[in-house]
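For this view, one protein chain was removed and the others were kept in their places.
Presenting chain A:
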Amino acid sequence: MELPPKVKNILLLDSEGKRIAVKYYTDDWPTNAAKEAFEKTVFTKTQKTNARAEVEVTALENNIIVYKFVEDLHFFVTGGEEENELILACVLQGLFDAVNLLLRGNVDKREALDNLDLIFLCIDEIIDGGIVLETDANVIVGKAGINSVDPNAPLSEQTISQAFATAREHFTRSLMK
């Protein structure tokens, strides 16, 4: 029996239910098609609810899903049927606050795509293989947040940061197509 609290997946979808960043920690959805189908069901089921002020919760296919929306971003954290929903909510709040800090309050799809690397790092710092690693947003940001454009950085690094920025732009463009 697996006793430590387990997170099955973390989903970040846009306002049409399309993926922005997702990470699965179990084999409940073995194929990409199964994952996409799950995301679609979750999105449709929660779409009409108002999860902007408070973290909302629902049950779906023997899973408990907690979620919160902001602008055109939908955050979801899924756990098993027996899981303590407050632990899941705590993970979700950690993720949500960390993303908010990283994006300096401008939390929307565009910003999220521009900083997709940071969001992936953020998810990586919250959960490791399904086990809660950290839930305090400030600590998460401290570990994931890297000030890429630091005016005091040495010249050699500056170029790299600039290159990074250009790359990001290129990446966004290719995603937006």
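As a working rule, contacts are C-beta pairs under 8 Å (C-beta built on N, C-alpha and C of every residue); 3 or more make two chains touch, one makes a residue touch a chain; residues count from 1.
The criterion applied here is as follows: contacts and distances are computed from a predicted model.
Colleague: If you look up the hidden chain in UniProt, what protein name do you find among "Coatomer subunit gamma", "Cullin 3", "U3 small nucleolar RNA-associated protein 14 homolog A" or "Queuine tRNA-ribosyltransferase catalytic subunit 1"?
Modeller: Answer from the UniProt record of the missing subunit chain: "Coatomer subunit gamma".
Colleague: In the full complex, which of A:41, A:58 or A:100 touches the chain missing from this view?
Modeller: Result: among the candidates, A:58 touches the missing chain.
Colleague: Over the whole complex, note the residues of chain A touching the chain we left out.
Modeller: Contact residues on chain A toward the absent chain are 1, 3-5, 14, 18-20, 22, 32, 35-36, 49-50, 54-59, 66, 84-87, 89-90, 116-117, 120-121, 124, 128-129, 131-135, 139, 143-144, 146, 148, 157, 160-161, 163-164, 166-168, 170-171, 174-175.
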